[in-house]
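Removed: one protein chain of the complex. Kept in place: all other protein chains.
Chain lettering (A, B and C) follows the sequence in which the chains are written, and residue indices restart at 1 in each chain.
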Amino acid sequence: MPWLERGIGMEAAVVKEGDWVLIYFSEKKSYVVRVEQGRQFHTTKGSIDLGSLVGVEYGSRLETNVGEEFYVTRPLIVDRLSVLKRFTQVIYPKDLAYLLLGSGVGPGSRVVEAGTGTGYLTSILAFYVRPSGRVFTYEAREDFYKMAVENFERIGLLPYITVRKRNIKEGIKERNVDAVFLDMPDPWEVFGEAYSVLNHGGTINVFTPTTGQMSRSIEGLKRAGFKRVEAAEIMYRRYKASPRELRPENVGIWHTGYIIRGQKL
Amino acid sequence: MPWLERGIGMEAAVVKEGDWVLIYFSEKKSYVVRVEQGRQFHTTKGSIDLGSLVGVEYGSRLETNVGEEFYVTRPLIVDRLSVLKRFTQVIYPKDLAYLLLGSGVGPGSRVVEAGTGTGYLTSILAFYVRPSGRVFTYEAREDFYKMAVENFERIGLLPYITVRKRNIKEGIKERNVDAVFLDMPDPWEVFGEAYSVLNHGGTINVFTPTTGQMSRSIEGLKRAGFKRVEAAEIMYRRYKASPRELRPENVGIWHTGYIIRGQKL
Amino acid sequence: MPWLERGIGMEAAVVKEGDWVLIYFSEKKSYVVRVEQGRQFHTTKGSIDLGSLVGVEYGSRLETNVGEEFYVTRPLIVDRLSVLKRFTQVIYPKDLAYLLLGSGVGPGSRVVEAGTGTGYLTSILAFYVRPSGRVFTYEAREDFYKMAVENFERIGLLPYITVRKRNIKEGIKERNVDAVFLDMPDPWEVFGEAYSVLNHGGTINVFTPTTGQMSRSIEGLKRAGFKRVEAAEIMYRRYKASPRELRPENVGIWHTGYIIRGQKL
Partner (left out) sequence: MPWLERGIGMEAAVVKEGDWVLIYFSEKKSYVVRVEQGRQFHTTKGSIDLGSLVGVEYGSRLETNVGEEFYVTRPLIVDRLSVLKRFTQVIYPKDLAYLLLGSGVGPGSRVVEAGTGTGYLTSILAFYVRPSGRVFTYEAREDFYKMAVENFERIGLLPYITVRKRNIKEGIKERNVDAVFLDMPDPWEVFGEAYSVLNHGGTINVFTPTTGQMSRSIEGLKRAGFKRVEAAEIMYRRYKASPRELRPENVGIWHTGYIIRGQKL
């Protein structure tokens, strides 16, 4: 898929059938849609014939059927995630970013993850292990599994992902793993197995919402033999982007989860 | 360089001449060193003959000349950064991670950055645009420039970086750029030029320490034509990783800088 | 007013005509009302004949006309504030508390404040300067002024407050002032006047929402001759009070305003 060739970038100047594009009306109103012949996209500012976008240059300013202006541009990876169908709580970019960097994962890594859920974390990991790495994600529930496969296909990341319909507690099939990510209610039940499949130097990365789970995770990681155990939380504070009244937004997210990491030495 | 082939991972089981390894004594004492024949590494727990590590399996438990135990393992990307020579303030992992993810940059991206400084941000970007992307970094000062080239060579990322000895205010040489990163006192002087070299959909990412600079950056980005201008700060709060007295660390970093981002639509 | 004799406390065991009481149904549903003969109080859990509460012991468990149980108890000072009629943004307890303690104000202090607004800050100051101190509050708008007087009367704090219908920029009438509090868009216009009416050792305390106003306030305080100028923000993070799933609330207040303080030496 072309948008993946250079992360956000492409030199190709025109929209093609099947591209995912960002439709931008204003700072508060923008959409990510797939360009398909014969499909109409309806907004509160009028509708757009998606087929008519084919051949248009990226960055063009166009109009809806009622004359409202919009831009067509390329979506960022975080925009792309917004089209995933959600059926579980998603992990926020602040946490995804720190989980990724802290884990040591990068292009080429072999990663195991559970549970798949909506596939946010899976997608971010797949995006960054490209082109030669791979993510193995475990999901026991049939309905979640199907949805996830569909999501990865739509977003174009399926070539880098193996989705296993299996409860990770029943065993990890991979060996020579560089990192394991666990976003599940009882991650400690998998620590021993994770330790055995990790490469030396590999990391285990846990994301969990309550202080009790953080406490049990720290204890469990140490007992399983992991070293350099660290626990932290990441906070994101958005500012009102207006120079004349610059200040943090009044209301925002104060808590999502704790990030606990260990390393196999 | 082998450690880069899979991010953190390598299936290769033994230490080779020239590898960077993590020497781990305890949670509070660990070092990143390069394995070289004939070199001694001296610590408060005794010295290690680095040449003797060649051929040792990763994950081995060894002893110093005075009998203190240590592990030999692979360093994470954030560990690797710790060996860079510092001559300017570094950017913290919490900010590096969010700058990266928010920018949309990934494997394959073409990125421009200024100023190079110690090269922390350059290194992270280079690590994640591998293997087919490239980072172009601008540094006007002769001494910083030399140090940066040396740093990138030591850490193994130079193949993915072009270091330009030039003040970015005198012009950006690249075209078709996916993202621009600015960590400099007066980033607004480069916004117009950055806009002209960015691809449609590309992002500009500013990191700046004071509220006044944040205010001028927001204003400047909007004036230069950027859309989706966002300003935020990321906070990292570390916990004492001890189940019996689990609580945040008492003292920590409360401020590093603000992250301001815009997109060319 | 009896409830003020001991802060929250009263030994008197029974509810009297005119008392303000807290009607508590559950953790999420409670009300502050005044006990008056012949008045009905209607809730989603049925209605209460307020006159019938006279003579009831504090702490009693009673029932509404449809049999829903509730407790009658004494409101805290922060509960009392909840009955003030609001027409401007209120200051939150986290900020009220720090403004109070940092200012040095306590029982006996003479305090000047502007603008009155809803009267939250005025009420807290009046509560804590009792019984021998006094708060002088300035409000230029006729409608705000009237509402404020009515509010202070209802809450029982009027005996400790002088409400001046006057723009504080036209001059402060008091001398020998222990502290000045300013919650207004352009506090710097009053700094010179405030300096001249303050006692040596007295403090000026500014509450302001934007970084630009914080910056101008710091500059203005220093120019007006104030020393020990400090700027800070207070954050309040509430936890889900459930041992089994203990964690911070997911969404909350991230910003209200900055507190800037100076002292006349």
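In this section, contacts are C-beta pairs under 8 Å (C-beta built on N, C-alpha and C of every residue); 3 or more make two chains touch, one makes a residue touch a chain.
Computed from a predicted structure; not experimentally measured.
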item: Chains shown that the absent chain touches, full complex; value: A, B, C
item: Options C:39, C:146 or C:237, residue touching the unrepresented chain; value: C:237
item: Absent-chain contact - pick from C:53, C:77, C:114 or C:224; value: C:77
item: Residues of subunit C in contact with the chain not shown; value: 4-11, 22, 24, 27, 30, 57-59, 71, 73-78, 93-94, 96-98, 100-110, 124, 127-133, 176-179, 199-203, 211, 214-216, 218-219, 227-239, 241-243, 246, 258, 260, 263-265
item: Missing-chain contacts mapped onto subunit B; value: 209-212, 237, 243-256
item: For subunit A, the residues touching the chain missing from this view; value: 211-212, 214-215
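Methods note: only the chains that are shown with their structure count from here on.
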item: Any chain that touches subunit C and subunit B; value: A
item: Geometric centre distance via CA averages, subunit C-subunit B, whole Å; value: 48
item: Centroid distance [mean C-alpha coordinates] between subunit C and subunit A, Å; value: 45
item: Junction residues of subunit A, two or more chains touched; value: 211, 237, 243, 246
